[in-house]
Structure formats: structure tokens, C-alpha cells
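A protein chain is absent from this complex, but the other protein chains hold their places.
So that you can tell them apart, the chains are marked A and B in the order they are listed, and the count of residues begins at 1 in each.
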Amino acid sequence: MIRFLLSRVASTVGVLFALSVLVFLIFFAIPGIDPARQMAGRNPTPETLAAVRATFGLDKPLPVQYWRLMDHLLIKRDLVSYTNRGVKVVPELFAAAPVTLSLVLGAAVLWVGGSVLLGVIAAVWRNSIVDRLLMIGSLIAISIPVFWLGQVANLITQDRFHSWPVFSWIPPLGYTPITQDPVLWFKHMIIPWIVLAALYIGLYARIFRSSLIEAGHQDYVRTARSKGISEVRVVFRHTVRTSLGPFASLFALDFGVLVGGGALLAEVVFGLPGVGQLTFQSLAGLDLPVIMAAVLYGGALVVIMNAVVDVLYARLDPRVRMA
Amino acid sequence: MTVSGIVPGGLGDHAPGTAGEVAVPPGGDGAAGVGQGGSPWLLAWHRFRRNRSAMTASILFAVVVLACIMAPFYARYVAHTEPFTSNLTGTTPIDGQQVPVIEPNASGLGSTPIGPTWTGRYLFGADTQGRDVAARLLYGGRTSLIVGIGAALITAVIATIVALIAGFAGGWVDAVISRILDLVWAFPVYLLAISLSTVLLLQGLKIGPITVDPASLWLPVLIISLVYVPYLARPVRGEVLALRRREFVEAAIGQGISRSRVIFGELLPNVVPTVIVFLPLMIATDILTESSLSYLSIGVQAPNASWGSMITDGQSQLYTRPLVSIAPGVLLVLTIVLLNIVGDGVRDAIDPRGLLPRRERRFRRRPGRQTPARVS
Partner (left out) sequence: MNTSTTPPSLLDVQDLRVHIRTERGTVTVVQGVALTVQANEVLCIVGESGSGKSVTMLSVMRLLDEKAVTYEGSIKFQGRELLDLPARQMRAVRGAGIAMIFQDPMTALNPVYRVGWQIAEQLRAHRNLSRRQARTETLRLLTAVGIGDPGRRIDNYPHELSGGLRQRVMIALALSCRPKILIADEPTTALDVTVQSQILQLIFDLRADTGMAVVLVTHDMGVVAEIADRVQVMYGGNVVEHGTTTDIFNDPHHPYTAGLLASIPRLDQPRPARLPSIAGTPASAGNIAPGCVFAARCPHRFDACSTQPELRTVGDAGHQVACHLDLTVADHRAVPVGDATGTEGTDLL
């Protein structure tokens, strides 16, 4: 197990390095593109351009440029936005993280619970009318862009039916930290949670259903039935349990993507000032230092989650531990 | 003593037709037959035709495509409008009266475009620029479909080439390509797309003789197609690797047949089914990705409009004129649902035994980044 962990750590570090090189190459080395103009935002002054050139050593060879960038991003953490003069990028990113985390955590609770429940229902009563309806519903859910669903939700809860008692308690779009007012925090988050979770419930319910059905055909499930244990036990202790490994690892990956800023569409449509919102605002101003930092932050989170998944998977499936 | 196919007595054991398996010559099973004489394709087509929901979805999708193709006709002959020029001061007749397309708001703050008239002109009302929403819906659909289909096709071509090279060459070539694919795979799709878009949107792309204007539709098409290459290239490479070890390919190589004949004559035809199974789902994914990028203002650029950018444009009028952004969303969702149903049908038709990697089974042991396009 120790060797397994060590090898995972080593390969994670390797992938992180490769990732940073990839990001660097995209931003600094696509042929025909001047990175100084990229960094300096829209309509830069010659002074800004010169400052950018000096900061990143753009007249020096690529490895030096790479080193300068990493130095500013990770060690000195003094990368500044040229669009919003003087705003330091890295601290801003970390300030936005709790908002994203509250959004993603709540949605994750809904989506894990919802998809396991619906997946089991659909698998147990497969080919029944309930199963068909659930599968059609989930197909629609995975086909809806989250920002549009968010707009529809806003239209219903904030405007058209806001006067109805069901929705009248929903505050205007925005965010209140949980430390300030937990109740208001919850009220702010509940609709974003549902909207963000909808897509994942659809996707995970489908995945879970088919992996349950596949597990149901396994010999060991037949063995379990031959023991004379109850059907509920067969389903939950044997079928569901063995389908959990892949489910959990997929979940961890998606969770990492979302925490890393992947929930940006939901954040934008609900006006939540998280990492994704930050990225979005920088996109509008083409504020590359912020985008670059956000991309690296998100990418790193995903890579780290990948490693966590491996360890998690090894805990859930003893066969993997050997390898 | 060879036990001829004594298998545990599951249900599959007794399915009709198992006796026929004896007749299958060695090496002729599975995908190897595809591409010879066309009969596997014919079989797949028959299976697809029997799938009622997939057939219905295909027909409906064809209707959507056709309607989008007819966009100029609708704009000229039904809506009598120029879909790309703003009409801030114009009027339109309602019940015999000329009504301004953009009315100043009662409160004096801003202005409100006209709502649905349910007549030929301004059927679904106007957007903030006074343009006909219904006509723009069809034009937007055209863009979304072009981007989706174009990007999916480019992904398919690039991924197949990359996979063939990696799988056939093996050795360090394969190792390098696989590592790069894994790396891009580990990178969330939206981050990669954002990075490429921001870099390319400012200055466009200039590589040698190729110049792509930042406002060109090619830019989102290229970005989206590149981002999804690993999604298809990885499974296809695996398949090429497996084929490479099969007798008929080894025999061909052993006979001294040229590399290109082996690649294009033996390997390519056998990976085509996989690529085709991926295609409809890929198109759906690409359309969704495009709409998300457009929502982030880094997708399709004005004056082009796609369903995604229309949803974004309508956001400022969401509570007063919801149809402006709800209508393109409905069409978008409908198209994606149809493509998903068609995709599942195509997969079941080409791959009834579930040998190819499936969407619901994208992970088995070691999950990678498996599901595409979950930009949220």
C-alpha cells in the first residue's frame, strides 16, 4: 500500500509539471501570437507592454520564461492583473474558493443521493414504465445546458412565480457567507444546488443503472441469491456495493473539476462570486494573468483529485491494491 | 479432448442462434467482417430501422436541420426581415397599426423590444437590437449545427489519424502520443477550451499560410474539435493495438504488404464502426460545448449567432421578454435530446453486443476523464 501511495504521488507530481508546461505553451508559445499583447489586456499602452516583457522575460529563451511565470505564480504569488491594475491574482483566487465550495458541496450531496436512488429504482424495475420515464428524464437532464436551466429557474423563482408562497422566500440572486448568516446562505444556495445537480443526477443515474444491471448478471450475485439472503440485501450488499467503486471515482473526478472552477456557468447565471465567476469576468476583459492562474488552479485540482481517486478506488476494490 | 464451447448454463447459453456460432471461421468474428461486402452495414441499418425511437428521433433531427437550412427563405419570404442588421427605429404592423419594434420603457429607463406577435413578422418578437427572434433562431441553429457537425468530423479525422499512427507504430511513438493524450485528457475540457479561446480570440491564428480571423466560425470549430481529440483517440488507439496483434493483420504484414495498405486496407476499416458510433454523441457534445463557450463570450463571435450566444443575448431581457433566450434553449435541448437518442440507436445497431466502449460504461477499472462536456 505504501509503495502504491508513493508511486501515485510521484506520477501526480509529474503530471502537474507536464500540465503547467502545457498551459505555458498555450499562453506563451502558440506561433504567430505575441504573448506580451496577450498579457496586457485589451488596448494596452506601450509602457504596459514593456512592463509585461520585462516581468516575464519575453526576450529570453522559453525555459527562462517558464521559470519566471512559475516564480510569479507559485513562489512570489505576485502576478498582477493588467486589466484591473494592481489586483493580485493568487489571493483573489483563494478568496473566491469558499463560494465555489459551498455551491459544489451542496450540489454533490443532492446528486449523489438522487442518482443512487434513481439508479437503483430504475435498475430494480428495469424495463418497467418507471424505468422508462426515469431514463427519458435523465436523457433530457443531460441535454440541458446548465446556464439555460439556471435562467429558467431564475425566471420562475425570481420573477414570474416569485409572489407564490413556494418561491417567495427565495432571496434575490447573490451570496451570503455561511459564517455570516447560515439560513440566508442556504436560501441563496438551494436553487443553484438543484440546477447544478440536475445534470449530474441524470448522468449518474444512467451510469449507475447500467452498472447495476451489469453487476446483476455477475456470477457472484447469483451466488448471493443462492445463499437465501433477502433480495434487498442482494441488491444493496452485493450489486450496489460492487458498483460503488467506479461510481465513487467518477464522482471524485467531477467534484474536482467543479471545485476547480468547472461550475463557472452556474456561478455566472446565479451571480455567485466564486472561482468560476472570477474566470468569467477575466474572460470578458481577456485578462490573461487571471485566466492563466485559474486554469492552472483548476487543472492542478483535477490532477490531485485523480490521485485521490486512485487511492479511494483501492480502498473500495481490494483487487486494485495488489497492482 | 477439446470441450466445444461448454459454457456455464446462463440464459445466453440457450439463446437461439448459438448453434450457428460453429460456422464462424476463425478470425472472421467481430469487427473483422465489417467493410467487406457491406453486409454488416446492411445488418446494422436493418437493426437501426427496427428501433422505433431512434428512427423517430432521426426524422425529427432531419426536420430541425432542414428548417435551419431554410433560414434565408424564412427571413426573406415569411418574416421579411434582415436577420443581421439591427432595427432600432423600425415599426411593424399589428392589427393594422404600426407599432415600434423597440418601445421606450414606461419608466423611462431603457427600452423593451416587441413581444411575440404570432404573425409572420416578429413571430417570437424582437431582441434588443430589434431583430426578428424567429428568423435568428433558424440562423442560430445553422451556426450551432455547423459548429457541432464540423467539429465532430474534424475530431473524428484527427483522432483516427493519431490513433492509427500511435497504434501501428508502437514503441516510443506510441508512448509519446499516449502520454500527450492522457495529459490533455486529465485537463478539464472547459479549461482547455478557455485557454485556447482566449489566446486565439485576441489575435486570431497565423501559422504559416493559414490565417484564421478571430471572428471566424473556424475558431470555435477548431478549438472544440481539438479539445475532444483524446476522447475518441484513446479508445481507437486501443482498438488499433488489439487489431495489430490479430492474425489477419500479422499475416498481411508478414506477407510484406506495404504499411499504408495495412493501415488503410486492414486497420482503418475496422475502426470505422467505433468512430461512427461516437459521431452523433460527439455532435451533441460539441453543440453543448459551443453554447457554453458562447455563454462565456468566447464562442461564436458577432455578427455570427448561435443558439448559445442567443441565450446569452437574451439574458438582459430575461424577465421582460423571456422568449428571446428561452426559445433558442428549447431548440437546443430538443436537438441534443434527439442526437442522444439517435446516438444510442446507432450504437445499438452497429454494436449490438456492446463490445465497443459505451457511454454508460466509460469507466471500468481505472477511470480517466471519461465523460465529455460537462461544463457547468
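Simple rule for what comes next: a contact is a pair of C-beta atoms (placed from the backbone, for glycine too) under 8 Å apart; a residue touches a chain by one contact, two chains touch by 3 or more.
The model shown is predicted, which means the values in this text are computed figures rather than measured ones.
K.L.:
In the whole complex, not just what's shown, which of A:A95, A:I229 or A:A284 touches the removed chain?
P.N.:
Only one listed residue reaches the unshown chain, and that is A:I229.
K.L.:
In the complete complex, the non-displayed chain touches which residues of subunit A?
P.N.:
218-220, 222-231, 233, 237-238, 241-242, 245, 316-319, 322
Simple rule for what comes next: only the chains that are shown with their structure count from here on.
K.L.:
Mind checking the centre-to-centre distance between subunit A and subunit B? Centres are C-alpha means, answer in whole Å.
P.N.:
22
K.L.:
Quick one: in the complex, what on subunit B touches subunit A?
P.N.:
That would be residues 8, 10, 179, 183-184, 186-188, 190-191, 194-196, 198-203, 205-207, 284, 288, 291-292, 295-298, 308, 311, 315, 318-319, 322, 325-326, 329, 332-333, 336-337, 340-341, 358-367, 369-371, 374-376 of subunit B.
K.L.:
Tell me, which parts of subunit A touch subunit B in their complex?
P.N.:
15, 18-19, 22-23, 26-27, 30-34, 37-38, 42, 139-140, 142-148, 151-152, 154-155, 158-160, 196, 199-200, 203, 206-207, 209-211, 214, 217, 219, 246, 249-250, 253-254, 257-258, 260-266, 268, 279-280, 283-284, 286, 288, 291-292, 294-295, 298-299, 302-303, 306, 309-310, 313, 320
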